[in-house]
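Read the structure below first, then the notes.
A single protein chain has been omitted; all remaining protein chains appear in their positions.
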Amino acid sequence: MDIKIVIGGEAGQGIQTISNIMSKFFLRSGYYVFTEQSYQSRIRGGHNFTQVRVSSEPVSSPDDGIDILVALNRETVDIHSSETGGIIIYDNELIKDLSGDKLFGVPLQKIAIEKTQNKLAVNSVACGVLAGLLDGDISILERLMREQFKDPDIGEKNVLAVRSGYEIGKSNRTLPFKITPLSQKGRLLIDGGSAVGFGAIVAGCRFLSAYPMTPGTAVMNFLAGHSKRFNIVVEQAEDEIAAINMVLGASFAGVRSMVTTSGGGFALMVEGLSLAGMTETPCVIHIGQRPGPATGLPTRTEQGELLFVINAGHGEFPRYITAPRDAEDAFYKTIKAFNLADKYQIPSIILTDQFLIDSMTTIDSLDVKDIKIERHIVTEPDNNYARHLLTSSGISPRALPGTEGILVITDSDEHDEEGHITEDLEIRKNMVEKRLKRGEYLKEDVEEPVFFGDKDSSIVLTGWGSTYGILKEAVNRLTKEGISVSLLHFSDVYPLPDKTLNSLRDKRFISVENNATGQLAQLIRRETGINITEKILKYNGRPFTPSEIVRRFKEIC
Amino acid sequence: MDIKIVIGGEAGQGIQTISNIMSKFFLRSGYYVFTEQSYQSRIRGGHNFTQVRVSSEPVSSPDDGIDILVALNRETVDIHSSETGGIIIYDNELIKDLSGDKLFGVPLQKIAIEKTQNKLAVNSVACGVLAGLLDGDISILERLMREQFKDPDIGEKNVLAVRSGYEIGKSNRTLPFKITPLSQKGRLLIDGGSAVGFGAIVAGCRFLSAYPMTPGTAVMNFLAGHSKRFNIVVEQAEDEIAAINMVLGASFAGVRSMVTTSGGGFALMVEGLSLAGMTETPCVIHIGQRPGPATGLPTRTEQGELLFVINAGHGEFPRYITAPRDAEDAFYKTIKAFNLADKYQIPSIILTDQFLIDSMTTIDSLDVKDIKIERHIVTEPDNNYARHLLTSSGISPRALPGTEGILVITDSDEHDEEGHITEDLEIRKNMVEKRLKRGEYLKEDVEEPVFFGDKDSSIVLTGWGSTYGILKEAVNRLTKEGISVSLLHFSDVYPLPDKTLNSLRDKRFISVENNATGQLAQLIRRETGINITEKILKYNGRPFTPSEIVRRFKEIC
Amino acid sequence: MLDIEVYNNNQIPAWCPGCGNFSILRCMKQALSELDISPDRLLMVSGIGQAAKAPHYFRCNLFNGLHGRDISVGAGAKIANHELLVISESGDGNTYGEGGNHFIHNIRRNINMKVFIHNNQIYGLTKGQASPTSDTGMKTKVQVDGVINPPFNPIAVAIALNASFVARSFSGDPEHLVSMMKSAITHKGFAILDILQPCVTFNRLNTFQWYRQRVYKLDDSYDPTDRKLAFEKALEWGDKIPIGVIYKNNRPVYEEQLQQLKDGPLYKQPVTGIDYSDVLKEFI
Partner (left out) sequence: MLDIEVYNNNQIPAWCPGCGNFSILRCMKQALSELDISPDRLLMVSGIGQAAKAPHYFRCNLFNGLHGRDISVGAGAKIANHELLVISESGDGNTYGEGGNHFIHNIRRNINMKVFIHNNQIYGLTKGQASPTSDTGMKTKVQVDGVINPPFNPIAVAIALNASFVARSFSGDPEHLVSMMKSAITHKGFAILDILQPCVTFNRLNTFQWYRQRVYKLDDSYDPTDRKLAFEKALEWGDKIPIGVIYKNNRPVYEEQLQQLKDGPLYKQPVTGIDYSDVLKEFI
């Protein structure tokens, strides 16, 4: 079973409320859910929609096609009815002039006002209708309603609204599928933004400074929302330059710290990135990519910043860059980013995108107990402590300012072992080598890409970051169709793990990327010489779907 | 004949005065000169020195070894005497305890005070001594003195100082070489900073905004110095972000405009670069590289920003990057940068470094008459003018705001043909393709690298930017020694011209770069797959010398 | 007076119904038409935010640039072609937050351009975080314990820097707003107009009501050329909020002090047919 429900309407109509509630409803009914959001850069009006995909098998991507369309306005019907195979739920008192066999009119608003005296409860009615049409367990939905509203009175009213909708839905069931509660497995439903945020908290991040920028703000919201619980300071900076510099100050003074932003905000942090490189101050930078250049499409998705981020900053210094493949990976890679930043005293960059940040997915569990926090801080340095001591690993002892009896000194100028500004060109040379050496060791810490599908296939699809779930499903489908294909998917992207790549040198590669120039392909050629000339690219601001990949794969193969 | 004169002392002692005067003296005597500066990031004190290399044959680089050392302080003797093969000129009344056979003590300061009542005239005395030791034409030096000082009285006094020095030098001649005036050829002596600045003026640049940053400031100084003559507005911005945005505003309104900075300042302009990419606003960015990361070594040289600059900016958009090989090339490439920026409505980046900016070299002439200024501005647009019209070349008609009857509209958000913000994802796709298409055409405008030396040699040295003169001389010397080697040297670096490269695929390449990671080699691999594993790198802040290249070449070959 | 129709285009504002921005948009057209400013000689520059979308919604030349950088773009454009009327239109976050450094240093420059700030005391487009002008205590998703910092006082800062023209108006008083826009445009020099603008979606503190109860118009007895008095006025923010021209002076305008512009706009300077022999001589 694989049901695709799309809820569409204007910004501000409550699309997110419906999709969040329904996603949890399916989760608690024991199903797998993937919920993806398409929205415009405006607060009210326009056309937004969400796809909630439900299945008894794991799903990890949105897909083409609509089984049930919830149309909160007329425009939604116009735009989506042709894709809709099942039925279209709409308010037949507000939208009168529709005709067609898929239509299922319900006086949503009338019921809402009847039951709750509040128009906003249309969302609850719609949820009820959906649950009813799918013959789900209404008690699960009722409980969700009670949790949703702090005021129990309002909660009960919405329960009534849900029930009305449910009755109407149930008594009009025509759909071939049913949401029979499955045995609960205590799975989690999590979006990428929360996964990064939660990972940061578990990693011990206690300071975040940022200037709001979509889709990076999600991580800021998550930390702010939990700031009291975990004593986290979230400071909104006057600009991104202040944000990165505050974070470097806080990190220097001993707190695990991060910024969160998007490509445009990161562009302003590039000088600060170089400062982190020179002063060997650990820091974590989360970048939620969106289509550029410049302001671009602020609420859409793209993978346009891989090469920018790898090469950003004047001068040469190592960095760790990870592009989590899904929300679960985002949680763990965020923790890894903090650990590697501290281990090598480098900047770590978490490269996500709007698609990953805003999509909710089902995961079995998150291991919050066995997480290791490795700080690598010297608490009892000896008397002749030198912050930038030349060592064979290139890693110098890191102590914190305020430690009794020693001084911690660092400088954005070239500096000597103590950290003092120097013009000694021999020291310069040694310091360059010391800084770069850490990048060599770092190579041992990066994770090889996932290699999946028919490993003997002559064709290898390559991808990175948030496209994993989509590509995995596409490969699975192709395999089922008897087409032999494999997938090589990178989560850690820099330093580029190259063992698997090198073992596959002679295959036919096709790079699938959510950008217009095939940046992973360029990176792979630079690092391994493998020349990927075939590409499946998408750059209209929307994520791929498995169906699209299958189709475009067949076009070229 | 190849004489290397080094003048050393503290910052503020007048090293530059002596080397400038002597360089012009040699130029006007009909010789070739190359003058290179090594200085620290301080205004007084420390140890600075300049090498003036003079030859009857073209010279285009500094080199190891010193024939004549002018030591303005004791430290200079200590540091440089071992390299000095000829003689050491010093003030034997101020530095008393020296001994050795190379020493040539002259009471410089005493003479200065005697002749001019001013200590500062030591510089003039020293120039005189040098000219005398080389048996040069004193009248050339006298004239230079008179030009140097606006007050004719002071000029005459300094002529007296020069004469005293000259007599002492001439009467103590021991050196085997002589500066006999050669037939004048009207050659020019120019530094890279002035070459870029002059190129900009000739190209029609009438607005420069910058925040001072070594070594980029040289270009700002040049334009400011000529601002009245050519009606150029030079505006010192409050920061680099303001600088690039002011330049984009001025360019949008129709003036050829530029910024000048170094890597750290450019790091702050990266968001603005992306804005230029999105709004298709032409602009020229000059970056004088210096060693990083962060503040690094502010007055030293490095080629550490190639990959950064190529990949800078969020989102994907074309750009032209040229790294002039010498001052002459810098002049013409600056003009080309302006022309291509206007032709394709893209940012053009001129990537120099401290070595190129501060070194003076002899060139035969600069062609200022046959320069073409190609603006590609539509002065009589039709009524339904649309700034971002989709065209087959990707280039839209550029009109200026203020043109009667039409409106010029652009946006950092994705926009429609008129320039208005849009969320239409089909338009998005077309605009991405339109923007990138220009980059394809641009490939036809880049200049193939210089291919030099024994073209049949199996070994190809590769380099880029300011190292050209050094590498050329090294290759010449190796060739003279009977070693077969060639040089492939890039001035235009992006889009990377790859025809010559591809024709040489099977050769053994050695990349010679003033950085620690071999960035050109990485770029070449990314663009052509050619894997350059052998590298001669230098990253202590100083330029290569031909002798050093010859030595290191022999070590590995 | 130009027909207000000449400013209409076919763009549909992407603002929330009831937003204070609509009135500002209408007033803008009104002021321009009353001043006879033809769209083709007007250059609007804007940044990013709800306010910064405004110039898309009427006919003008437009450079809609980066968040916080529009004043710099405008300054460059005005230097290049000082015959254009250049107006920056953006929000409080844009101009006082991200763009703070350009705000203060362009006040010093005193280029004859205008800066209109839709001050809704919130980040609208990014969904309701505190802005530099948010009142202390305001709670948001990021400022969960309420804003700690006191609000940025743009009027006081502008007066401290001896800005050439500093005014405040309110989007709920179109007549006043139009007159302030006209005064700013006709003033010779860098003119700042801070416009109180309710954000009906995110700012539940500073509502139409809230502003209406507090704003009062400065009357003729108020002397906007007295800097010290103006500073005192600037500090008034609470139960009473003054609107009107709070401070102005006759400081010389930047572009008039540039010798380079004496022969006409910079973009018209000849760049070909120039004799460079004097420059070449410097290299001999």
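We just call them A, B and C in the order they show up, numbering each chain from 1.
Simple rule for what comes next: contacts are C-beta pairs under 8 Å (C-beta built on N, C-alpha and C of every residue); 3 or more make two chains touch, one makes a residue touch a chain.
Values in this document were obtained by computation on a predicted structure and should not be read as measured data.
Although one chain is omitted from the display, it touches the following shown chains in the full assembly: A, B, C. For the options A:Leu103, A:Ala242 or A:Ile459, the residue in contact with the chain missing from this view is A:Ala242.
Shown as candidates are B:Gly136, B:Gly264, B:Gly402 or B:Gly465; the residue that touches the absent chain is B:Gly264. Within the set A:Ile5, A:Val219, A:Ile232 or A:Leu471, the residue that contacts the chain not displayed is A:Ile232. Contact with the chain not shown here comes from a single listed residue; of C:Ala14, C:Met28 or C:Ile159, that residue is C:Ile159. If you put the hidden chain back, the residue from A:Thr352, A:Thr410 or A:Ser491 that touches it is A:Thr410.
Contacts to the hidden chain, counted on chain A, fall at residues 24, 27-28, 186, 188-190, 194, 198, 201-204, 206-207, 209, 226-233, 235, 237-239, 241-242, 245-257, 271-272, 275, 279, 366, 368, 373, 400-413, 419-421. Of the residues in chain C, those that touch the hidden partner chain are 97, 100-101, 104-105, 108-110, 132, 145, 148-153, 156-157, 159-162, 227-228, 231-232, 234-235, 251, 254, 257-259. The chain not shown here touches chain B at positions 12, 40-46, 211-214, 217, 220-221, 224-225, 227-228, 234, 236, 238-239, 264, 294-295, 298.
The working rule: only the chains that are shown with their structure count from here on.
Here B-C and A-C were compared by C-beta pairs in contact; the pair with more is B-C.
In this assembly, the C-alpha centroid of chain A lies 44 Å from the C-alpha centroid of chain B. In this assembly, the C-alpha centroid of chain B lies 41 Å from the C-alpha centroid of chain C. Chain A and chain C have Cα centroids lying 37 Å from one another. Along chain A, residues 40-41, 46, 264, 294-295, 298 each make contact with two or more other chains.
Within chain C, residues 48, 65-66 each touch two or more of the remaining chains.
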